[in-house]
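What you see is the complex with one protein chain gone and the rest in place.
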């Protein structure tokens, strides 16, 4: 079981779901996520689980809503247009305090866009694309081994906080193969019970799952409780990685595929004597404001790099609060930045940095 | 025609749409927006226009997509759950550079929530709830006369920038009646032509409306062009109102219904000697960062008040960049803050303010 | 009121599965009656402790409160998808949806049709009152030609808004459904027939036979601007001529 | 190649309405053939300058490029809603959608059914190849029982995934459609019949008669793992027995 | 000066219309006004209410947490809103249906046997105008004539012109009862 | 040391599998590897490609803007990728189909008549292994034995064990042709 | 001596009148009495004619009616 195997991201995430004790998957095809659904169609039945190819992403997310309400670990996946269609359902999951793991293998947008990798769904993921006040935990792996770890974690967090959790990757991570050692599978029978689940009102009063509260006072109280829960998540679940930030004068902020590429940029830059570091948010929500804030007190430039027009950038700027420069380098439409391309961008600020250093 | 009439917000917005030369409306019932749709069902045919009650919000937004592509001024409206369902379509409109006016009469969320007024869809509206890199102009009136003005403006901006424009009100503004003097109607025949529209390839090469560009380079270029357009909007279209900010030491940031209530708070506060002001964003995107930034250099506290858990708050903090305190007061679930309720919140910081003043 | 004599025995009381809460429905609304019938069927089949009610958005949005069963509220139109999720992960549960015509036959068309086509082993109770009751009486896809509604103030015009959709007939075209029927409640006989139909639908589910759909021609006195008495007559005289009563499929 | 003699005349050339661009389809794919037929009908009816093609998502996502007509790409499944929007604001245009079975009969179920039920004066060309071609061969709602697909690797199991949906039969239950037909392309005779059916559907639109749907049983050699020749035989022998050919409604 | 009134009663008692008439009259009288209804499925419960605010400067909130007046047309309305009325405010109540006394000592109470008075005018349907007449007299907020005009205008717009005289009479009855 | 290779050809030429075999072999050889395919409807166009990166430290990008090698199995592949190959890199090309010369002077060119050699082994279907054999010889990236094992393992997993010998022979042919 | 009898929960009755229509014996009518919610509730205008057939309760949308019937040895249970 602990063998290293070469596996594609989509397959690995699906396998990680099954190993996390998930026994129900509901999905709809969309590139570049298809293999995840296909893996589930082959392996879920073998694991004694449920696979349903829904009539649409709306069908799928609402099947998840039902399965989750019935107490099952459940999962769905999609990309761009399909993610948008799931948002009403996600808002319902959040509003009914239901756990669910959702995977977005992101592509180029807006509209139909294309099927190449993208990070233009950051806002949608982190600022509650759906209606109303809710948040989702958003996990953003940068490698396939990490994607398997975070997918398994996603199920635990979802159950713990009774909230939907999004695993956000892009077409690169979904499609590429990389060696992975899987963790041992979890036996669903050993998972903590869910006393709130719909299992039949036998020997207990009926359980109700709803997000509907006509009375403003009642809805307000539930929302406030949920916000408390969110605050707990913010305190306890921030995850990030710093790389070579110790003596850095410039730091790149990047997540997912871009972060793994930027790691190489850091090495290239250091070979050239540029003190470059990398801060990689692993949880996009809750966002690692504190470490970025700390960095912003001692570095001159925090360069955000995204495959988007600049979305995480807003969170970086919220953390930095103008204590450091916060330039942006972005690619869109499915163009994946290269280590050297990022380095060129870094150098624009490195000169500035060198200049400044002379002053001291 | 210039008579003052007592009219409900939903009716007034519908009427303003027709007066703006809009001759096609596609919608689906949802409280507290129903009267807008009903008004259209009665008055659009009389104006020689098209009214279709769609099978769903998804149907409606995609009918708008078609109508807009065919060159028509077009409109839809919804609330909460229905808005979430429209997001794929909105992303398509943005990705295909199509004008469209969308009205969100916002209610309590998340999930089914309730039908009472809310402002929990700010993120969805301003941070592109749908997938991919796009923005929408978001107009947030605080009174019904202003709602009619801004609705008419929305059509002009939508056509000018070829972008969807959202008019964001809440259940209070949708349901209440207030006296309105309408502007004269626009004759649709006098509107500028749309050479890109689908009118039949007669005497010209075919026009194509699409957001699909398989080649990353091509999609990237289109996205960059769109971002340029967005920058133009940011430069030219920011709208806001300041009230009693001249000598203020505390300023409330609030929009829509909350802003009209906060106006009274300002008066109450000033009666008690508290130098309170109000900054009211009228465009939520583009957001009035600059005036807030300017204020943040001279006031101590900018208190954001919303009917949400704190969404516009992030934009306020981006503008303020820790130059002033940025506390938050929010109500959720349909509870509408009162002038005195806000005043109580203000006073928490007013004492601080008075103390500080002594120091100078 | 007469005093009860010792010789009398109670022949009708509130079904046990019905919670002791007042309905939020308007006077005379058939939603309440249907709820009572379902509760009674649940009692009769002894399935209260394993039944899950999947509610819609519509006047019956609170349906999960009326039963002493587990319940869930679903997004407008998506009840059949929600029911699918529940039933698939726990086939021992008896799962039924309760949906209005706007919910099931407009926004929920895809979910309703495909749950039927997959032959999910669930029971769908479809309340066709030819109107959007909850949102204030707008046109539904089932609204009759010429019928007034707040979003067709001149009456439904087939040229502009099409025809009343016969959803059950469409579902009857599919291979999977085991029972599809249309019932009504306008008199005692129809009420009894509806009771039997609902019982059969649940019975089939208990026996794992598959998908069933019970459409019920219901009233909405409020939006129709009729008294409940007039509304019953309207159903008998007019509505049933557009939506014929009877079984469309019975493969039990 | 023989040299042309003066006595010969060109009897078939590329339809004028067909743009001079190569199709992106796989070898032998019926999508190309259907496109050619439509272009020819547009030529014959002389409507090229007022036709708008509404494309889907699917292998035919680029359909708007193939015609020398205005065109629009629509969100997956929503072509009928998009067509409604266009046609309603400009009834002089001839508007047709071109949709796969995933697009029209799965995700687009609600939009497809309700455009039909409203009787929109549009033409719907429905390419039923029993598979999701574009995304790599997943099961469609039309996939046959036992048929292999990447998301039913053991073949479609009716117990788990239901039955191949006969969408045209459902649409035929509605009152508004004027023409609903199912055609195929597996031999010369069927190709000609399909051409006539498409022409009739457009003709009815030109005459403002209302909604028409032409379902075409098409191949997907790639996802079926067959040669185009085998695929044609499969359609003739197997597919038509599940999806019977012929007119279902003709109220023209 | 800002005055706010909540009109509350059973669904059929016409409080929504009475509120509109008051708002229209206020507007005609040169005041700033807003009108805000209870809306949505609450109404299924059989009760309805609306809030009218009249002021000489722009109205802040069309809702009223502490209205300066309450028109309570049935018992549940009094139960629900009695405690919200501002000190020194006014409660006009329908003594035909409300038997219990008002608990508050700091408000002015105006009991009117609205059903009886409406019946006297000729129809249960005009109790809303009886109530409105009483209210404007009790608070002096707008002249009776303005309200009459506003009422007539509204009924005529709805094609119910023939009911104007009866409603006028009801307004007068209410007005004179205070 | 990071080596990247783009394998490109017609849909049926097996470049996707060849890339996977190479990645598996690299992994078995103790290297860090990634494999990344062209995906989606591009493939309808009749061409396919994938990128394999082999390195002794974690791989940054699985895409290669300037691959250290290109395996071009047909003319369009050479046209598309020739210019991207890094200076000093290697182009293994299928001289059976590619008639034009490589324009670049700064790369090593390894022309292999892949179709003919595959035909010699017994099937067009093994030209991918011919190409792979030539590539590993030309670049020395992994031993032939490791590649053979990886190939065998993959075919067996797919239930195509009976084709292993033929593919082995093809690998050898390619290897020996350089 | 009536064969049947019913009990109406007045506070739950919404005065819809459907039970009045349903009663084959014309036992029921509006009482003219209004409950707390303002509904004119029904009552047994002619209780002696009640057969305990339960038609009224089977029609009542608000499940407000309990029905009692004389024990007749020949017929068990009920048809409700």
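Per-chain numbering from 1; labels A, B, C, D, E, F and G assigned in written order.
The definition used in the following text is that a contact is a pair of C-beta atoms (placed from the backbone, for glycine too) under 8 Å apart; a residue touches a chain by one contact, two chains touch by 3 or more.
Since this is a predicted model, take the numbers as computed values, not measurements.
Engineer: Among the chains you can see, which ones touch the chain that has been omitted?
Structural biologist: D, F
Engineer: Specify the residue from the set F:4, F:51, F:74 or F:146 that touches the hidden chain.
Structural biologist: With F:4, F:51, F:74 or F:146 as choices, the missing chain is touched by F:74.
Engineer: List the residues of chain D that touch the chain left out of this view.
Structural biologist: 1-2, 4-5, 7-15, 18, 22-23, 25-33, 36, 40, 187-188, 191-192, 221, 227-229, 232
Engineer: Name, in rising order, the residues on chain F that touch the hidden chain in the full complex.
Structural biologist: Missing-chain contacts on chain F: residues 10, 12, 46, 74-76, 97.
Simple rule for what comes next: only the chains that are shown with their structure count from here on.
Engineer: With a step meaning a move to a chain it touches, how many steps does the shortest path from chain A to chain G take?
Structural biologist: The fewest touching-chain steps linking chain A to chain G number 2.
Engineer: Which chains are shared contacts of chain C and chain D?
Structural biologist: Intersection of chain C and chain D contact lists gives A, B.
Engineer: Counting contact pairs per chain pair, which pair wins?
Structural biologist: A-B
Engineer: Quick check for the class: compute each chain's Cα centroid; which one is farthest from the centroid of chain E?
Structural biologist: Using the mean of the C-alpha atoms as each chain's centre, the farthest one from chain E is F.
Engineer: Distance-wise, how many Å sit between the C-alpha centres of chain A and chain D, to the nearest whole number?
Structural biologist: Each chain's C-alpha centroid was found; their separation is 39 Å.
Engineer: How big is the gap, in whole Å, between where the Cα atoms of chain A centre and where those of chain F centre?
Structural biologist: Inter-chain centre distance comes to 34 Å.
Engineer: Among the residues of chain D, which are close enough to touch at least two other chains?
Structural biologist: 61, 73, 75, 106-107, 109-110, 113-114, 118, 134, 141, 160-161
Engineer: Touching at least two other chains at once: which residues of chain A meet that condition?
Structural biologist: 31, 52, 55-56, 58, 81, 88, 92, 96, 111-112, 115, 210-212, 214, in rising order.
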